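The complex is shown incomplete by one protein chain, all other protein chains being positioned as in the whole.
Right after this comes subunit A.
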Amino acid sequence: MGLVRAELLKLTTTRLWWVMLLVMLVYVGISLGFLIAFAGDPGPNGQALIPARHTLAFQESLWGVGTGGALFAAVLGVVMMTSEYRYQTITTTLLVTPKRARVVTAKLIATLVVGVALGLAVLALTGLALVVTVLTAGGDLMFTGTVGRVLVSVLAVLALYTLFGLGLGALIRNQVGAIIAVLAWIYILDSLVNAIPALQPLGKWTPGGATAALTNTGVGFGLDTSYLLPAWAGGLVLLAYALLFSALASVTTLRRDIT
């Protein structure tokens, strides 16, 4: 436990974490604002792309917007690993705890904690936006099985993406390189293969596709969501990615010579 606290202390004694948190909340906030502002507006074919504010579909889909923060969670995960190599603090870390498996375990746990904390932050923001919107629109806040599933999914997605970032950081080590890789993967690659219909059979197996499956409420904001895996399968795919990258983080950190 001391080691997990030390890992969390490493993050909280530098400034990056709250900059990242703030940027993430602003990003998610803009997405929320956009969806709320245009909710119920008729699309090109006369049908609303975004369900109207008083509908249950609106509430269910809005809860899932927080997964947009996953990108920042992944970057934070990358930084939690790569800053050890960038500033060579990994040397000190391993001098204090030469049994490397303990360091790796502590890092994985700390990363999960950070991911869940980020998830709670975006859910709090979403909840706030939803309460204000729904109350102004004159509706009631509703809690359905779908809402529950989406809430848990947002937490899981952010936690797993933070682990994904940690593993990628352990693999690439160069901080800038790893951040570029994570941005390229999540922002460009995943978006592309999930947006181009011909590539969607591949896209549903990507972290992005799996995330979309987890929070899928049947509302695609104009995009087709029928190709996605069922929610449970999406969860498993995402878990598999997180485990794969945690394993990579472990193997590389356990064996590497620190010169």
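Everything that follows uses one rule, which is that a contact is a pair of C-beta atoms (placed from the backbone, for glycine too) under 8 Å apart; a residue touches a chain by one contact, two chains touch by 3 or more; residues count from 1.
Just so it is clear, contacts and distances are computed from a predicted model.
Peer 1: Which of the following is the UniProt-recorded protein name of the chain this complex doesn't show: "Ferrous iron transport protein B", "Isoquinoline 1-oxidoreductase, beta subunit", "ATP-binding cassette domain-containing protein" or "Sporulation protein YqfC"?
Peer 2: "ATP-binding cassette domain-containing protein"
Peer 1: Can you tell me which of A:Trp18, A:Phe38, A:Tyr87 or A:Tyr187 touches the chain that was removed from the display?
Peer 2: Only one listed residue reaches the unshown chain, and that is A:Tyr87.
Peer 1: Among A:Thr14, A:Thr136, A:Asn174 or A:Ser191, choose the residue that contacts the chain missing from this document, as touch is defined above.
Peer 2: Missing-chain contact among the listed residues: A:Thr14.
Peer 1: For the chain that got dropped from the picture, name the residues of subunit A it touches.
Peer 2: 2-3, 5-6, 9-10, 13-16, 83, 87-89, 91-99, 257-259
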